[in-house]
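Just one protein chain is left out here, and the rest sit where they should.
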Amino acid sequence: MKRTLGVCYYPEHWPMDQWAQDARDMVAAGLSWVRIGEFAWSRLEPSEGDFQFEWLDQAIETLGGAGLKIILGTPTATPPKWVLEKHPDMLAVDEQGQPRKFGSRRHYCFSHEGYKSESRRITRILAKRYGKNPHIAAWQTDNEYGCHDTTRSYSNAARVAFQDWLAQRYQSIDAMNRAWGNVFWSMEYDTFDQVDLPNLTVTEPNHPHMLAFRRFSSDQVVVFNRIQVDEIRAHSDAPIIHNYMGRVTDFDHYAVGADLDIASWDSYPIGFLSDRLEASDEHKARYLRQGDPDMQAFHHDLYRAVGKGRWWIMEQQPGPVNWAPYNPAPLNGMARLWAWEAFAHGAETVCYFRWRQAPFAQEQMHAGLKRPDGVDAPAMAECKQVADEIAQLSDVGTVSADVALIFDYHSCWAWESQPQGADFDMFRLALASYRALRRAGLSVDIISPNHAIDGYKLVLAPGLMHINDNLHQRLAEFDGLALLGPRTGLKTDELSIPIPMGPNVPMLDATVSLLESIPPNSAIALDGGGQFLHWFEHLEGQGEVVRKTRDGKPAIMRAGGLHYMAGWPDDDTYLDIVKTLCSAVEIETLNLPDGLRVRDTPSHRFYINYAPEPCEFDGVRINAADVVWVERV
Amino acid sequence: MKRTLGVCYYPEHWPMDQWAQDARDMVAAGLSWVRIGEFAWSRLEPSEGDFQFEWLDQAIETLGGAGLKIILGTPTATPPKWVLEKHPDMLAVDEQGQPRKFGSRRHYCFSHEGYKSESRRITRILAKRYGKNPHIAAWQTDNEYGCHDTTRSYSNAARVAFQDWLAQRYQSIDAMNRAWGNVFWSMEYDTFDQVDLPNLTVTEPNHPHMLAFRRFSSDQVVVFNRIQVDEIRAHSDAPIIHNYMGRVTDFDHYAVGADLDIASWDSYPIGFLSDRLEASDEHKARYLRQGDPDMQAFHHDLYRAVGKGRWWIMEQQPGPVNWAPYNPAPLNGMARLWAWEAFAHGAETVCYFRWRQAPFAQEQMHAGLKRPDGVDAPAMAECKQVADEIAQLSDVGTVSADVALIFDYHSCWAWESQPQGADFDMFRLALASYRALRRAGLSVDIISPNHAIDGYKLVLAPGLMHINDNLHQRLAEFDGLALLGPRTGLKTDELSIPIPMGPNVPMLDATVSLLESIPPNSAIALDGGGQFLHWFEHLEGQGEVVRKTRDGKPAIMRAGGLHYMAGWPDDDTYLDIVKTLCSAVEIETLNLPDGLRVRDTPSHRFYINYAPEPCEFDGVRINAADVVWVERV
Partner (left out) sequence: MKRTLGVCYYPEHWPMDQWAQDARDMVAAGLSWVRIGEFAWSRLEPSEGDFQFEWLDQAIETLGGAGLKIILGTPTATPPKWVLEKHPDMLAVDEQGQPRKFGSRRHYCFSHEGYKSESRRITRILAKRYGKNPHIAAWQTDNEYGCHDTTRSYSNAARVAFQDWLAQRYQSIDAMNRAWGNVFWSMEYDTFDQVDLPNLTVTEPNHPHMLAFRRFSSDQVVVFNRIQVDEIRAHSDAPIIHNYMGRVTDFDHYAVGADLDIASWDSYPIGFLSDRLEASDEHKARYLRQGDPDMQAFHHDLYRAVGKGRWWIMEQQPGPVNWAPYNPAPLNGMARLWAWEAFAHGAETVCYFRWRQAPFAQEQMHAGLKRPDGVDAPAMAECKQVADEIAQLSDVGTVSADVALIFDYHSCWAWESQPQGADFDMFRLALASYRALRRAGLSVDIISPNHAIDGYKLVLAPGLMHINDNLHQRLAEFDGLALLGPRTGLKTDELSIPIPMGPNVPMLDATVSLLESIPPNSAIALDGGGQFLHWFEHLEGQGEVVRKTRDGKPAIMRAGGLHYMAGWPDDDTYLDIVKTLCSAVEIETLNLPDGLRVRDTPSHRFYINYAPEPCEFDGVRINAADVVWVERV
């Protein structure tokens, strides 16, 4: 399969007589795909049952007729006003107890049965009408589940559904009381319908109560999505996709992905650097117009896992956006670099968002491939260059990685439910781990904790609070190296402390006897250099100590290939630890210049330079914001 | 007309037998005016219809009899408890949906019809009773509209009134949907009564929705004020004044001012430095006890425009206040300096707030001319000195300025509705522009965008998001220099992007093809020195480039005298740009020492030294916190 490009387009925003020219221009720009429809409900059904499909028929015919393949989105992220009037209690409720009103998007509670029916109904109607249309080559369900903190709702609908979910999970209220340790502060319940949502409590709610609500809320997203998938599959053979948003960890993306054919995500490197990355001011200034060098790749590798190998970028930032605290323009070249980095990680398709900048409404300051006046924006030329380059290059393919990083949503929720420290979360640790691997020049797989690990030479599993029996078994049988910890295997599945205490590493005689979180201006120095930040665990036991703190405590212990790391290394220390492990299993690591990253495909090695200055490596010169590939030998 | 001094006084706070002595002391201190009554409703009408005017009659007679002219305030900023009990839903509602309770002041919603009736009623009764009283020489409507974030209310009354306002403005709901681009996220409405207030939405509301609510809320203030003006005018010939509060931009002060005879504002230089000025720690430490050198003058020049030439200080800070994060005492001399700076900018009257520090309630830590125990506070001697100096100086007068700065409230709301960057607003840019002009030694007019500009040699119009046809015409005909931008002319009146795209400068072939907001630790270097902060626009077109960025992009372009500036200069760069423009039209600029400011009247030049150290300029020595004037030749 050749790599392809696409774009997001809103025919309902533009005069009908402009569509044909737009379609021709898209094709001329080298685009193969166009996504439409995902916010158009008020134009498809302006009032209940009053369907207006002619315009969409026409748009599909115009775009498809020009040779474009269409991704049709279900419009359920933006129910029109009449749906709200029919179901006034369908609004999500925020953690402070306030309904989240109409007037933007994602204004619904995943648990509201009435809205789920509306969602099923409109999806069915669209699937029936367009399921066999030859131009509809893919479907998108809804849009960016969880964006704007919309996974969890504190509504009545959610409360009732949560009570049902608890009853299903625990069957008996006593079982739940025991599982949660509700005896602790006389928090015991007599019936499931006494259990409220865990907001607005006097001090923090019970941690398993918080965790259960996160699991429930995630399941609600899975169910909501599955309803749409089932309706579409009944009428269409085209693949079904959802476009996940970056650094959203409130629901289990693997679980939603299990029902999809292809995973995709929306990549906004500069916005994410501004609004969802912990980094020093220096780092943020250096990468202001490029985005963090590892943030995108992390998601690429994650969604390759979520999509079971098949993944896309559904929305690729082309220029400044509107929603971050600061919205600078990308360096010239970045719109091309980002696309190629995605392809290097195995993306089948990269769709730029959007075709033409809208001159109105909330996203009018969000750049497109074209300006509002129709003139090409800077990204257009880069898009065309990518299209030309694609044509000359080999097919989509993914290299067999030596290294895997286990990333788990349940652990994200466990960290949130029991943070124990103020300035970090599970994602931050996972990204730090990934950064170390990338700075060592490695091509990485991100995998779920349910994924097989045999075949990898090195597996990292940081922060995986609970190790279930299956994973324990896989680790016991693993013949590569594994680096577990910190905070791995320290909890039961219900977020209590197991007896015997963790980290529960097969064969390793090690117990975390004490652990501590540390403020930013303190650190745990390691013997021979390096340091732990944020987090440190005191390890006891007879396991082999392979690295110590400066005052002689174990920093890393191991049994065979299974290593447990007792703290959170700073970036350079993490890199050093990773390189040491790699050399033990003969994985070649690289000494990359600052900002340069490398990714292999079966046929090529890609050099991706996020730095604002050129560099030279391995005899290859890579300009600032440039990507260069060489054939692998 | 001679300049005059006045003071704010609350006879209801003090024993009746103290009033006569207070009146004599006021006269002895050189005061001509005394403002009374504006918070006294519970004493004027303790229960509905139970009027108690004897004490006010007596107070007026005592003060007036001693020779003082009285400004009588309507008491509508503090409706008594019984008014609330009669109209329980008259409270404003905050953005989180909570009613803002009784127990301080300004506890009313501008849209509540019942409260508007009460306001009209009490005003009419006061106007009838005192409209012809010879001692009542002026009226004040209400008190500090908008203070404590009270312009916008999210009440039911406001929602209904907003729907009516929208219906009036747009006539058809389709027109509104189109104007706002509501198709964008299926936000289309079928009827006006479906439109809610733009709070508590899931993500940001549509920008024109926010802008419309700001315009509506401003109009509600105008209407509220006009009701009082109409009642007063029906019974009195005395001039009507409102006392605006510093850096309140939530309603259109020009529009309220159009109904008044005189504008006034409440000047708290030290409080404002502490609670509403963006500045470095060094700047704030240097001017801790003086206030920012340009903040007061900006407002002086603004309210001269709002008052169509006639303006006062209604409340002048005399010592430490109570409401800022930190409340230091002024340097000796500042109570005099602030008054003289106002007079230099054309003020007719400066009233100190207040006569005697109240020993009770919320403002008991707010200094007056007298201490709570009746002893003179430090400001008293300075007040008397000003009174003596006034007597010896020429009349009130305003110089004809060469330079104008356009300041527009609608643009403030447009910036708020569509900020695009996290750390700035329209006011901050306007003050930066003004500061550059002041540091160049210029006497400036601030004008509304509806004001004529012919006659000025130089006009600055930064941040004026929309240029309407009239202003466009005036610019086309202008024969001086104009410096537009950044962010000028980039939007339609409905806050969408015009096609063709801005900046819409007559004759100038220039288009903002791309724009970006920049975090604090980054900047755009200019060729030949200087830099842009916060904001940068990429300009295209054939217009003449008169200044470039270091990497060759246009920084300033022009056509004839019309210049467009593509970024937000830092203070020194802005000064340099202003000086360059001035030299082109032979406006003399000065190289003032740090903290010294200059303002001309027709007869004198005033040197105003905000610095904590003495300086010498033009052969004149000015002490710290001192003001010196010399006759103009």
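First chain written, first letter: the chains are A and B, and each begins at residue 1.
Assume a residue touches a chain if its C-beta (ideal position, glycine included) is under 8 Å from a C-beta of that chain, and two chains touch if they have at least 3 such contacts.
Quick caveat: nothing in here was measured; it's all calculated off a predicted structure.
**Q** Which of A:Ser104, A:Asn182, A:Asn322 or A:Gln357 touches the chain that is not shown?
**A** Checking each option in A:Ser104, A:Asn182, A:Asn322 or A:Gln357, the one touching the absent chain turns out to be A:Asn182.
**Q** Among A:Leu200, A:Ala234, A:Ala391 or A:Met507, exactly one should touch the missing chain; which is it?
**A** Once the missing chain is taken into account, the touching residue is A:Leu200.
**Q** Any idea which of B:Pro328, B:Gly397, B:Pro506 or B:Pro593 touches the chain not displayed?
**A** Final answer for the missing-chain contact: B:Pro328.
**Q** Can you say which of B:Ser104, B:Ser117 or B:Thr191 touches the chain missing from this structure?
**A** For the chain that is not drawn, the touching residue is B:Ser104.
**Q** Touching residues of chain A against the unshown chain: what are they?
**A** 96-97, 180-190, 194, 196, 198-209, 418, 420-422, 496-501, 511, 513-519, 521-522, 538
**Q** Considering the entire assembly, which residues of chain B contact the chain that has been omitted?
**A** Output for chain B: 12-13, 39-43, 46-47, 75, 78-82, 85, 92, 94, 96, 98-107, 147-148, 150, 274, 281, 284-285, 288, 319-320, 322-323, 325-329, 357-365, 367, 371-373, 375, 377-378.
Assume only the chains that are shown with their structure count from here on.
**Q** Measuring from the mean C-alpha position of chain A to the mean C-alpha position of chain B, what distance in angstrom results?
**A** Computed from C-alpha means, the inter-chain centre distance equals 47 Å.
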